[in-house]
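Since the structure comes first, as structure tokens, the remarks are kept for the end.
Of the protein chains in this complex, all but one are displayed in their positions.
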Amino acid sequence: MSSVLIEAKNVSKRYRSGLTGEWQHILTNVSMAVYDGETVGICGPSGCGKSTLSRILAGLEEPDEGEIWFRTILLSSADNRIRKEIRRKIQILFQDPGGSFNPVRKLSASMNRLINLPGVPLPEHGFSEILHEVGLHEEILSRYPHEISGGQAQRLALARILLTKPELIILDEPTSGLDISVQAQILRLLKEVKKREKMSYIIISHDPDVLSFMSDRIYSMENGALS
Amino acid sequence: MNSPDPLLDISNLSITFLSDGIKIPAVSGFSCRITQGTCTAIIGESGCGKSVVAHAILRLLPKNSLVEGEIIFKNLNIYRLNERTLQSIRGNEIGIMFQSPDRALNPIYRLYHQILGPLDIHKVVPVQESEAHIYKALRKAGFSDPEHSSRLYPCHCSGGMNQRAVTAIILSLEPDLVIADEPTKGLDRSRILDIQASLKEILHENRTLLLITHDIRLAHAIAHQIVVMYAGEIVEAGPVNAILSSPSHPYTRGLIQSLPENGFNPIPGCAPPLTSLPEGCRFADRCYQATKMCHKRPANLTHVNGRMIRCHRY
Partner (left out) sequence: MTVVYVPSWLKKMGYTPTFCIIILGIFVYAAIFPKTISPYSPEIRFSPYGEPDENHMLGTDDMGYDILTLLIYATRISLIIGVFAGILSLCIGTSIGIASGFHQGWIDDLMMGVTDITLIIPKIPVIILIAAYLHPSIWILIIVLGLFSWETTARVVRAKTMQIRNSGFVLSSRCLGFSSFSIIIHDIIPVIYPVLLPKFMLTIAGAMISEASLSFLGLSDPMMESWGKMIADAFSHGGFIREMWWWFLPPAICICVTVLAITRIGMMYESNEPGMAFK
């Protein structure tokens, strides 16, 4: 019986534009759980709150109501140091892969910045090993983000995430905007990584084929409510 | 495919970009004939040159490009025309739909004025008739209440509505040829169906459509003819049903295999960079049927069984 990796209980989130606008309910009473080693899919039309949920789970935003549990730790009551460590274990692979890197810096600079992160052991022999794992060549690091294709950018973003040794990766529309042939490559790569590193995924997509290919369980989201 | 006068006749088009002293052969030896009233789809991965071909037809390539070959539209050589004639052709006779069509609208004008603008410039109909013409175009694009919808601003409409508005703009100019460049990139299923409906609408009234996409299912749904491009070259071309149900070229086969319904089986590796193309066949490195000759000599496009194919095996 695998244990719960991350769980959201009755999470709600509202937005209000300015100080006098109307409250918009993005998430209403959302509860979901992800177990160790599984892939959970979330499907739903655009704008229903999937991305907001992923940001809350990763710690980029705080919920207005509800609790987020990581294994047995309640995040809102954990102290800062533990919270930071846990946040590191949950990563997001974003849509629009080229946008995951600073557009005015070379990719090598973007990757080398990881040295500044405490607690991230950088591989001794440079990035060639991790690049090989995701199917890229080292010379790609000398380019700028707009000079590489979407598929390559997605792989590099994945490589960067893997270096921080996460336990859960949230895949936010990982293949939208990519060609059919590249889509297949990325999905296969994600499956390989999952097997090799025993990773858990939450995959968000509007494409039902992608979801059924990747997920073990699927939640359906509409207008901020999960089923 | 051999009717008297094709609407668009591209012969041996080669486009090279010059960047920092390096020559990038974006398109090599592209030839295609499009007859009136048909839909031709060009499919291929990003970077294979299909968008470049679309831009070339409209003479919208950047200054650092070298174009060889001929593009003949309605018996006019596009590259011999002066800028004024070309401007009157763009929009009026050749309509364009780019990626993210719903973002192509100017946010500060109402829909009515956005359709009226190009109509005015190209003088498609006399001024008194423009209002009726606009409503007709909106109705054709799928708006049930044009009088009300045309008063809206783009921000008041959903993405789908905006995209239909763009279709209305294109339809109102009554072009003979419409080029749609990756209209469904990054969109979800319902929106893709919307665009499919718009494109079908465009095909009515004997109009011609050139669809550039990587979405094979969309091409299957509306195209008559299909051209498969890889690394700047045509690798297979012919009637859509024949090619998609029994693809001959290994690349086309691989593409079909990567579809979700066939199990997401990818073609290993990636396309060669255009700056260092291999000596032989450009697909040889990824081809499961490659032989020694494939790596040594490039293949020529030959006519086989009613389709064109570039492969040593045929």
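Just so it is clear, A and B label the chains in written order, and each chain counts residues from 1 on its own.
One rule holds in what follows: a residue touches a chain if its C-beta (ideal position, glycine included) is under 8 Å from a C-beta of that chain, and two chains touch if they have at least 3 such contacts.
Fair warning: this is a prediction, and the values are worked out from it, not measured in the lab.
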Residue in contact with the excluded chain [from A:105, A:137, A:198 or A:217]: A:105
Absent chain, residues of subunit A that touch it: 55, 58, 60, 84, 87-88, 91-92, 94-105, 110, 113-114, 116-117, 144-147, 157, 160-161, 164
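As a working rule, only the chains that are shown with their structure count from here on.
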Residue ranges of subunit A in contact with subunit B within the complex: 45-46, 149-152, 176-177, 179-185, 187-188, 206-210, 213
Subunit B to subunit A touching residues, read off their complex: 45-47, 185-186, 188-190, 214-216, 254-255, 257-261, 264-267, 270
